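One protein chain is absent from this view; the other protein chains keep their places.
Labels run A, B and C following the written order; every chain starts at residue 1.
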Amino acid sequence: MKLRTPIIIVNFKTYLEATGQKAVELAKYAGKAAKETGASIAVAPQFADIARVADAVEIPVFAQHMDPIKPGNSTGHVLSESVKEAGAVGSLINHSERQLKLSDIDAIITLAREQNLISCVCSNNPSVSVSLAAMKPDIVSFEPPELIGTGIAVSKAQPDVVTKTVDLVRQINPNITILCGAGISQSEDVSTALKLRTNGVLVASGIVKAKDPYSILHAFANATKQ
Amino acid sequence: MKLRTPIIIVNFKTYLEATGQKAVELAKYAGKAAKETGASIAVAPQFADIARVADAVEIPVFAQHMDPIKPGNSTGHVLSESVKEAGAVGSLINHSERQLKLSDIDAIITLAREQNLISCVCSNNPSVSVSLAAMKPDIVSFEPPELIGTGIAVSKAQPDVVTKTVDLVRQINPNITILCGAGISQSEDVSTALKLRTNGVLVASGIVKAKDPYSILHAFANATKQ
Amino acid sequence: MKLRTPIIIVNFKTYLEATGQKAVELAKYAGKAAKETGASIAVAPQFADIARVADAVEIPVFAQHMDPIKPGNSTGHVLSESVKEAGAVGSLINHSERQLKLSDIDAIITLAREQNLISCVCSNNPSVSVSLAAMKPDIVSFEPPELIGTGIAVSKAQPDVVTKTVDLVRQINPNITILCGAGISQSEDVSTALKLRTNGVLVASGIVKAKDPYSILHAFANATKQ
Partner (left out) sequence: MKLRTPIIIVNFKTYLEATGQKAVELAKYAGKAAKETGASIAVAPQFADIARVADAVEIPVFAQHMDPIKPGNSTGHVLSESVKEAGAVGSLINHSERQLKLSDIDAIITLAREQNLISCVCSNNPSVSVSLAAMKPDIVSFEPPELIGTGIAVSKAQPDVVTKTVDLVRQINPNITILCGAGISQSEDVSTALKLRTNGVLVASGIVKAKDPYSILHAFANATKQ
């Protein structure tokens, strides 16, 4: 499995607007926008929605988290085999809302590799981005926590930090996919992110909480095609 | 929603034998055994399997864990609304393999009450059982961690501890449902648990790893009807 | 070791005003106020300051936390034997800024009992207070997190909650010492807490950040003697 870039990954978080049947509907909008524009879009619903979403759409589906566990005695944890069987092709790892111990991140990246799952690890600053890139995940996504959910796009507010992160990460791992996120709410934010030499964006409330998610998805998708 | 007791709750943990399509099959066996014997059986599959299992069976389905969160910015966490929408009627909480902070357990029990979800909190010793019962969950399940997965049943190995726990818990909360677990692998273990005045058992590997899970489920179910 | 009540426990937290040599000075003020008024005052400095503080004063010294560990391979953890040897007579446990898993709280209370250390467990609401009291620690201290550091005293803002907590806790454990905390900044807050039938207060910024900590300590101490 290989993702096409540039890519938009839509993180459904635990928003009610993206839970259960509404997760399926939102994912269908993403699939429609991807089809119409030819853009690459993926979605990351909650664990309990992965199977229904994956059944309903053809675009890639991610889990929001996986645990560093093997099958067995791990009640209440998220097994990579389980999310894969449900239809996920990869997982967010170490999102700023679900941070992990360093050795666990390393173990999960290894598990993902063994299961042919795409690992998308999240970082909060340039130094941590480099540190993560050193463990050779498929994707590093850079999100300054102070901008998450603000509508102030990282690509607009901190272009130098994005560029610096891209340079430092490419130095240590030239072929890794680099995303940025936090505050992405307009299609210019997507274009700007790509101009700063990232390979796409990780977006959540900008889509999920929008009055008309489909039109925003369509605009974002178009922005990746310019 | 009210569970009938005595009850058998089957915890699927993260066993491959109870993941994905196999979770659905195992849940169907449990449903069949419940129907044939008239016994009360519930199942607790992994998050990604809740919806498919709940669609396939009529017996109660539990989540294995929920987080103390409200809808919103909680990437990678388990929202009570999400597991409920997927078809769960309750959740295990604080399983010995997924232990929680005290104030989080309290918050999750409150969330479950608000959502009309059945709260089944797990404890590792008599003192903790009483402490949990004080927070008024629907079910307390007592499991000595050192017996989990051993095949040495708590009801056989520690009858005095089970009785003491039942007495202490009933003193503080007379109407609570009390289960015991760990090492339950034979139908006598179930009968003994009921004789010790519990209201049922929480069982995992004894069913999930059995060569013929259906016949064990059937025998366990019969043991609750004597 | 038995604490005299009513008691004031001063939590030094990690304030610079109560770190190192300043911790020793503040503890001396507490000792002086205790001596002059005959009141019972204890102090809870940071780990690295316990020995120096205990050497400098005769009033009881508490640790701010202990871990549920036995001697051995626990790098970076807090051993009960270590804080005791340094001069602590007890420890805060499960402070709202250092919350613990339920089974760990239970294990630490047991460790404290074995080591003849006084266990002072902290709770955030009435339900959790009862749950903690069920594990039979020496002291339960009730602190609503939303009032901590505000200067709005729990005894003034939530008298009904304090009274309710006292009643529920005494029902399950008649002889336990009950403290309340959060926002205690004036001597009336202390008097009010005692009128609500608590056995004292847990206070931090009200003393540590005061311009003249000694005069506040003296006034608080007097308030416990009326």
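Here is the rule we use: a contact is a pair of C-beta atoms (placed from the backbone, for glycine too) under 8 Å apart; a residue touches a chain by one contact, two chains touch by 3 or more.
None of the values given here were measured: they were computed from a predicted structure.
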Shown chains that the omitted chain touches within the full complex: A, C
Candidates C:Leu3, C:Leu26 or C:Leu92 - the one touching the absent chain: C:Leu92
Contact footprint on subunit A, counting only the chain that is left out: 94, 96, 99-106, 123-125, 127-128, 130-136, 172
Touch list for subunit C against the chain that is not drawn: 11, 13-16, 19-21, 46-52, 63-65, 69, 71-79, 81-83, 85-86, 92, 95-98, 148-149, 204
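Basically, only the chains that are shown with their structure count from here on.
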Most centrally placed chain - per-chain CA mean versus overall CA mean: B
Interface sides of subunit A and subunit B: same vs different residues, half threshold: same
Rounded Å distance, subunit A centre to subunit C centre (Cα mean): 45
Chain centre separation in whole Å, for subunit C relative to subunit B (CA means): 37
Separation of subunit A from subunit B, taking each centre as the mean of its C-alpha atoms, in whole Å: 34
Residues of subunit C engaged with two or more neighbouring chains: none
